[in-house]
Structures are given as C-alpha cells and as structure tokens.
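To start, I am sharing the structure in question, which I have written as structure tokens.
One protein chain omitted, others in place.
We just call them A, B and C in the order they show up, numbering each chain from 1.
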Amino acid sequence: MSSFRFSTEIRVRLPEIDAAGVVYHGVFFTYFEVARSEYLKALGLPDVWKAPGVPTLIVHAEADFASPARFDDLLRVEARIAGIGRTSFTFEYRVAGERPVAAGRTVHVTVDPATWKPVPVPDGFRARIDAFEKG
Amino acid sequence: MSSFRFSTEIRVRLPEIDAAGVVYHGVFFTYFEVARSEYLKALGLPDVWKAPGVPTLIVHAEADFASPARFDDLLRVEARIAGIGRTSFTFEYRVAGERPVAAGRTVHVTVDPATWKPVPVPDGFRARIDAFEKG
Amino acid sequence: MSSFRFSTEIRVRLPEIDAAGVVYHGVFFTYFEVARSEYLKALGLPDVWKAPGVPTLIVHAEADFASPARFDDLLRVEARIAGIGRTSFTFEYRVAGERPVAAGRTVHVTVDPATWKPVPVPDGFRARIDAFEKG
Partner (left out) sequence: MSSFRFSTEIRVRLPEIDAAGVVYHGVFFTYFEVARSEYLKALGLPDVWKAPGVPTLIVHAEADFASPARFDDLLRVEARIAGIGRTSFTFEYRVAGERPVAAGRTVHVTVDPATWKPVPVPDGFRARIDAFEKG
C-alpha cells in the first residue's frame, strides 16, 4: 500500500467508547468522515462536495479493525482518494495510535442534486485530486 | 441470495438523519447491531455473546447503500449468520423500507476475555446457529 | 406531578451504553426526541412540527437522572406538552424501566422558517394539544 499524503488527528471522546471500554466500531465511519472533510477542505474543494446539500452519495463503506482504540487516545487518520471513475470516486483511510487500529474505504457517486441521478465527476475536481495525489 | 429467517423492525429517529435529510450512512452499523442483538437473543444466546464483556471482537464491517431512508421510515432489518469458521463467524444483513435500502456484513472473532486472543467458536453456539439457519 | 397521557417504548441499544455499562446521559435527549416525535404523530401533528424543515427551535433541554439504564432494558418513555406560551411550548418526559430512570424537559420556540424569528404558536396546534392534554 503506497503512502498517504494527507492526515488529521482525532482525540477519542468518552461517548465513543462502548461497554467493552474501546471505540465502538461504527464510530470509525465518523472518523473517516472527519478525515474526508478535512482532506477536501485542504484541497480547496469543501463548498461543493462536503457542505449540506453536497451532490454525492455514499454507495459503499467498509472497515477492517486491527486493534482497539481507547478513551483519550490520539489517533492519526490518513485519507486519500485512491481512484476516480466516470461518476464515482473512492476514498481510503488508515487509523493508527501507537499501533495500527483500522483501515477503511468509502465509495462516492457524484449526483445531480435535483434528481439524485449519477453525473460525471467534474473535470475540475478530478484535476485537483490528480494534482494532489499524483503530483 | 437465499432467504433470511430472522428480521426485526426499526423506526428511523430524527438525530439519525443528516443534513441531506436521509439516514447517515454510519447509522446503518447501529441498525445492524440492533438486528444482531435481537437475533442472538431470539436464539437464546444473548448473555454470553452480546452483554457487556462479550468475548467477541468485530474485525470487519461493510455496507452497500441502494436507496436512502428518511425520518420516521419503518425499516425491516434482516439478519443471519452466513458462515462459522474455527474462531470467527459472519453476520449478513438486509435493510428495506418500501424499497431495498442497504445490505451489509460483519465478521466477529471469538476471543478469550482475559487475553483477547482468538479461541474456537464454542460447539454449543455453532450447533444452535446451525439448527436455526439450516434446520 | 400529574399523569402523562402518552408513552412509547424504547429498547436500549448497545452503542448507547458507555464505558461504565450504562446508557450514556446524552442519549436520553434522543429518547426524549423519539417520544416527542411519536407524541406529535399520534396527535396528527407530525408534518409541520417534526419533519425536516420543521419551524421550531429548541432553546432549552434538561434532564435529571435517578438510576441507570442498561443494555437491552425496555424503557417506557412518557411525554406531554406541559405548557404553551405565545411563541413557545414545553415538553416534559419521564423514563422508567423497573425503576424510575430519568425525567426531563425541552422548550421549543415556533419560528418563521424563512427568518428563524419567533412567531405565535398556531391556533390549530394549541387547540389540538389542549384537547388531548386537558380533554
């Protein structure tokens, strides 16, 4: 797996912990979301892609869990866009504290906000991502 | 895909809705959890497997999203154990309202609660699931 | 405290449990929300007051906690509108399992959806609530 060029940090909150004393697995999809938002903002793409009314739909989400995270852990969450298709793109994530914690992937379809039907990924978005990820 | 023998119902709550007016994708992992809990309880397996201190770990979770769910929708969530390995088992889920909404899968490893190391799936658990799913 | 004429049931979900093995205190505001939604729906008032775009704002929320609730507990959540002012109304709640668990209160201001400024509580809403609570 090649390297990630973007990462952000997240401090584990108490209500994110479950009865076993570790971060509830569903919470990692929120951590992915935070990293995705910060990634897009860092690349100057937040207004269209991430704000309320954003014309994308998530069609797939997955995560693998390697070791538990605990209350007050400081986690590094890496994010990248690993591929862009005609009407969709794929984010990948890695979460680590002192050890690898989780890895994941989400697939996003670009849609017409009026009809929610797939539309081509805008050229400007594609170019900006390519410049960042392959530059 | 063969049929599911267990299902439960979930009414969508307002705080589960995101800014786009649909159920936030991460919430479906909670819906899967509710169905998994109810499935195990229905089979008489709740105390050991689902209560706080439960000796299983989730190592993988994934979901595909077909159409949005909205506030106050009544969703049917189907669950089944689709496979049992030596130290793990796999749950599958389907969520539908008037249309198919989501499908997913979680993989659970049975562990020693003292060491959190994998241990064989207990024979009694395996037999109870087989009786339900294949009976 | 006089009686409540409306109640609904909620089964405690695993991710609602915190590291101490009890329902996280912030989750009770979601339970209040569920009861409030069901109350308004039961009175035929859901479309305007509870759906996305609803013209009310919460200006106050509070809860007192008497005893813990645990995973899989079946809770009865009572709700009522205890008072209606010129531009606001107050909901009260009680949550109990085998013992009293929590009680709370939320205050809602009716607003113009365009300006988010307070507007008088509609006469029809007021009449419907009065008929239910005092009838």
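The criterion applied here is as follows: a residue touches a chain if its C-beta (ideal position, glycine included) is under 8 Å from a C-beta of that chain, and two chains touch if they have at least 3 such contacts.
In this text the structure is predicted, and so the values were computed from the model without any measurement.
Which of A:Lys41, A:His60 or A:Arg76 touches the hidden chain is settled by the complete complex: it is A:Lys41.
Residues of chain A in touch with the missing chain: 11, 13-15, 17, 21, 30, 33-34, 37, 41, 46, 50-52, 71-72.
Chain B residues in contact with the hidden partner, per the touch definition given at the top, are 14-15, 17-19, 21, 24, 26, 71. Of the residues in chain C, those that touch the hidden partner chain are 19-20, 25-27, 29-30, 33, 52-54, 57-65, 68, 106.
We take it that only the chains that are shown with their structure count from here on.
Between the Cα centres of chain A and chain C there is a gap of 34 Å.
Between chain A and chain B, the centres computed from C-alpha atoms are 23 Å apart.
In chain C, the residues that reach two or more other chains under the touch definition are 14-15, 17, 21, 71.
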